[in-house]
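Report on the following structure.
Heads up, one of the protein chains got dropped from this complex, but the rest are sitting where they should.
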Amino acid sequence: MSATNSLPLSLKAYPRLRLPAGKHIGLALALLYLTLLILAAIAPHLLAHGNPYSIAPREAFTAPGWQHPLGTDQSGRDMWTRLIFGARSSLVIGIGSILLALSVALSLAIPGAFGGAVAEQCVKWIFEILFSFPTVVLALLLTAIFSSGTFPLIVAVGIGAAPGYGRMLFGQFLTIRHAGFIEAARSLGHSPAHILRRHLVPNAFRPLLIAGAMGVGQTIIWASSLSFLGLGAPPPAAEWGTMLAMGRDYIAEAWWITFFPGVAIVLTMLATTTLGRFLKNHFETSSS
Amino acid sequence: MLARNTAIHTCKAVFHSALLAALCLPLAACHKNKHARNATSPISGGTLIYATDREPVCLDPHVQGDMPQVFVAQQYLDSLVSMDKAGGIHPWLATNWDISPDGLAYTFHLRSDVTFTDGTPFTAEAVKANLDHMANPATQSSTAGGYIRQYHSTEIVDAHTAIVHLSRPYAAFLEVLAQGFLGIESPKALARPRDLNCQAPVGSGPFRIVRWDRQNRILFERNPAYHWAPSYALHNGPAYLNRIEWRFIPEPSARFAALQAAEVDAIDTLPPEAQTPAQHNADLWLLMADRPGNPTNGTLNTRRAPFNDVRVREAFLRSADIEGALGSVFFHHYRRAGGPLTPTTPFYSPDFEHAADYNPQRANILLDQAGWSAKDADGIRTKDGHRLTVHIPLRSSLSNSERTLWEQVQATARETGFDVLLENADDTSVNTREGQWDYDVRIGYWNTNTADVLRIVFSSEFLDAAGISGHHQNESGFSNPDFDRIVNEALLTTDTEQRRNLYYQAQKIASAAFLQITTFPQTTRLAISKRVHDIRLEPALNVTTLYDAWVEQ
Amino acid sequence: MIPFPNSGFVFLKKLMIRVGGACLVLFAAATLTFITLHLAPGDPVTAILGGSANPTPETIREIREEYGLDQPLMVQYALHIWHVLSGHLGASFSQHMPVTDVLWQQAPPTLKLMLSSLVLAWGFAVLSVTLSARKPFFDSAFSSLETFFAGLPQFWIGIILLWLFAYQLGLLPPAGTHGFLSLILPSLSLAIPLGGFLAQVMRESFKTTLDQPFVLTARARGLSDNAVRFRHVLRHALLPGVSLSTWAVGALVGNAVAVEFIFSRQGLGRQLFLAVSMHDMPLVTGIILFISVVYILASFLADILYVIVDPRIQEARA
């Protein structure tokens, strides 16, 4: 940052309060959490010993303690182990859905933003229509077709979330298309192919990356809300939404079965949001 | 199937099998029940708030016919006959009846002082209208209509005499008539379009329906003219309660919490996890009873591999640790049901309780014998390159407790080498798969007050019952001529010992075929505030009746 | 007051575009539900019978005729669209009542829930945004709180609230649709994440506005900090909140499904889930159409609100 930027010489009556140290602590925690999460998804055995699927009915509903740091669930399975092993399916669902959502979104947003006035108007209308279907409602409808399970869940959430992301990307792509530097490149005599390759794609990639980073947490929440309604990954998968949903009957006797999967979901959402925001700020204030 | 048929069994009840009373009823419940009964004499007035889990889709129990419908029907409908705790049939709307020697004609003599709450008098015309209504396909009646398939026509002799003609002898006809599913509605109300009647059906019962606020509650009001109570009732004349608020709280923990917070006065389907706290709560008393019939189970599809082999079926049954599940997720409050009949069913024999107990060693031997001897990298048994896979569709409305039970079955069966796939789907998709025999295990239960249930769930007569759409009550696909002969013979005779003998044989055949992995009996489980007295279970269908109930003011 | 010679014409044109768009949305909704439920596995007859026992072949034939299921698919689609366009939503076969009656009964509790959530969310957002610029501590505390709130899944926060306020403290009813008290917890579970989200967006705008020259002018006029914040800056910060609220109305309906389940509440969300589960086409169509109408009305309302808050729009959107 240049020295002049830190000065309230612009019209800032009350300069923004930024706690740079705090911001980085947040980012560091988020990255640490995400690293652990990915580690858990790739090699869960490193973080939890034991089998997430083997039941021990006698030990059901054990409160958190030395033996089981997060307690056991209704089948006597260790919550910590299940949370760790559940990271994979939760992440796969989250990342899978956001990838699908973004692909569907792109397939509408790209022709809309770069395909001429007619396409732009058409896509605008399509988004206007699709946007009136709330994500969860759309996903719910789709579960009727695709039944349930991990893959159908990804499809339902992915398509359900697509209109929202599509509209966002569409708007950002339009901004890029009308950006001064595109016109500058044209006026230099660059070919459309060159402009697409050097400007449009790399610049469009940024909002895409931000949407992707922030979206993983959001799609995990959407997916778990479908899991919650009994349409999620099939048992005995240690998917967080399902775990949470299964535990809610016992909330009065064994709060930990519902509480900890929720914490995992919330932390994931917070971590991806923090990362996404960092990327956004990073892209907006400096160059890569 | 979802339609269930039940018989009463209260605390004091001693059914045919007297030895079972102690087994089926938690002692605490009996104790509390007695304690409550010792209170002061009934007071008229007040409102009772009753919370239940499932909401009916139609209040007319003739249409479709699911348990929640009969729970409601019991409050506003009367039946032609009533049943006592011992299974004896008594007059209700019919004062007496004659049965022709060939068993094909039933002549009912009716009460002449009964009026429906819409003012229509109860006559032979009403009997005809009701039975015709149940038998009419447009009613979409599956339970009531299904139980009286032998119905042919009703002949009106005079205003208070009606002859019902059957096409085939049906020993259980009167028992079936005692069920709330076959309750008598006002013919004037029945004449309305079906969906209109569903909203506000009219009966002659102790209460009438005032309003149905979907997904919220039904409001009942006392029928002040009521004085034709059945013989099992504690009093005659109008009900004590002014009003009933019948709430729907599907969430088990919320339902119990609402009771604890005194938001409601009584709840049914007390969740297992709440039973111990409920027993320790001095403000509550419990009312529980097993329902007779075919217990909660997973029925194995014998029509396709791997369960077309009886050894694999037995192996599967023996590798599932049901007791473990009942001890954990059901907190030891549910008892194991081992045989094809629930102990409270007539002609139940305890001999088959342990025919398929958990025994993984035996399961392994059986599977080796059946050719499933190889194991793949995951530890799943294989045969000719096929994995030993078992598909179990789980409908989204299945309770979490049962879900967990099957998850535990999945885990224990895996140890013997079964790859159990629990497949979530919405209810309709599951129904469709069942219609197409696309499952290996089907989760369900069938409650009825007669051992005739064996005919419905295992005889070949019910393999293609519904024809084109593939609906079938015999979910196992079991077809055995000997078995068919035995259960049909049992319908023709009224001799108790002969029937007992026939049903023993039927149970033996079913049990030896390892057709079902039975889990626990269906149970009526009420938790009630101590300020409410005399909530009782109607003997024929084991359904809550609030006719005698009263509230301390 | 403002000289717009052609404002009547412009308004009419905008209205027509709006209404046309609304029709298109409704048409799309009807088509989408039709396609979805026909692609869905399962015989509609099964759905109609609700999986109950013993239907006879006669019963099944009767049902096929009653619901027109014996017609070719295109005829069924045409009939479906015709019914929707002519306002005949038909009868729900899972509920055995006219779809309009179901909507009439189930919509008010959901609308109440949405409205109270929206109000609570707005309340939180406005409070959080206006308070936080007061002290540096507030700023970081509230903005962290917003991020945290926005990341909470509705169904989870619902369960936690239920556990705390209904089970542990016994302060509020755990279930039902009975009066104001039973509305508090469900509204909160929807409002907390939404409030966090709204506040984040409004905070962004609030801060940008605080840096605007006219804020300085207002201060230089002798206005107090509060006056500047509430009379000038807040109004600007409301704008993105207003636009977001249209989206929020849709999102609330979706999220209401789980919340209505948790609190055993009457409402469209739970009804929709059940209807989808029963493949009850008329009812699903009816509810989806209703949601679309609510969404369209909400965006209408948001447009009007927007113009009230920001009169410039009227001309700028030309």
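The chains carry the letters A, B and C, assigned in the order they are written, with residues numbered from 1 in each.
Methods note: contacts are C-beta pairs under 8 Å (C-beta built on N, C-alpha and C of every residue); 3 or more make two chains touch, one makes a residue touch a chain.
Following the convention adopted for this analysis, contacts and distances are computed from a predicted model.
Missing chain, UniProt protein name, picked from "Hydrogenase", "NADH-quinone oxidoreductase subunit K", "ABC transporter ATP-binding protein" or "Succinate dehydrogenase, cytochrome b556 subunit": "ABC transporter ATP-binding protein". Taking every chain of the complex into account, the omitted one touches A, C. Residue C:Q212 is the one among C:T31, C:Q71, C:S140 or C:Q212 that touches the chain missing from this view. Taking the complete complex into account, C:G222 is the one of C:P72, C:G87, C:G179 or C:G222 that touches the chain left out. The chain that is not drawn here is touched, among residues A:S132, A:N203, A:T219 or A:T272, by A:N203. By the touch definition given at the top, subunit A reaches the unshown chain through residues 2-4, 6-9, 11-15, 20, 179-181, 183-191, 198-199, 202-203, 283, 285-288. Annotation for subunit C: contacts to the undisplayed chain at residues 1-2, 5-6, 9-10, 13, 212-214, 216-225, 227, 231-232, 235-236, 309-312, 318.
We adopt the following convention: only the chains that are shown with their structure count from here on.
Taken as a graph of touching chains, this assembly is fully connected, with contact between every pair of chains.
When every chain is reduced to the mean of its CA atoms, the largest separation from subunit B belongs to A.
The interface with the greater count of contacting C-beta pairs, when B-C is set against A-B, is B-C.
Touching of two or more other chains is recorded for residues 40-41, 162, 167, 261-262, 276-277, 279 of subunit C.
Annotation for subunit B: residues touching 2 or more other chains are 251, 253, 257, 396-397, 426, 429.
Contact residues on subunit C toward subunit B in their complex (touch as defined above): 40-43, 45-63, 66, 91, 94-98, 102, 105-106, 109, 162, 166-167, 170, 173-177, 261-267, 270-271, 276-279. Partner subunit A is touched in their complex by these residues of subunit C: 21, 24-25, 28-29, 32-33, 36-37, 39-41, 133, 136, 139-140, 147-148, 150-156, 159-160, 162-163, 167, 207, 210-213, 215-216, 219, 247, 250-255, 257-258, 261-262, 272-273, 276-277, 279, 284, 288, 291-292, 295-296. Against subunit B, the residues of subunit A that register as touching in their complex are 53-55, 57-58, 60-61, 74-76, 143-144, 147-149, 229-232, 234-236, 245-246, 248-253.
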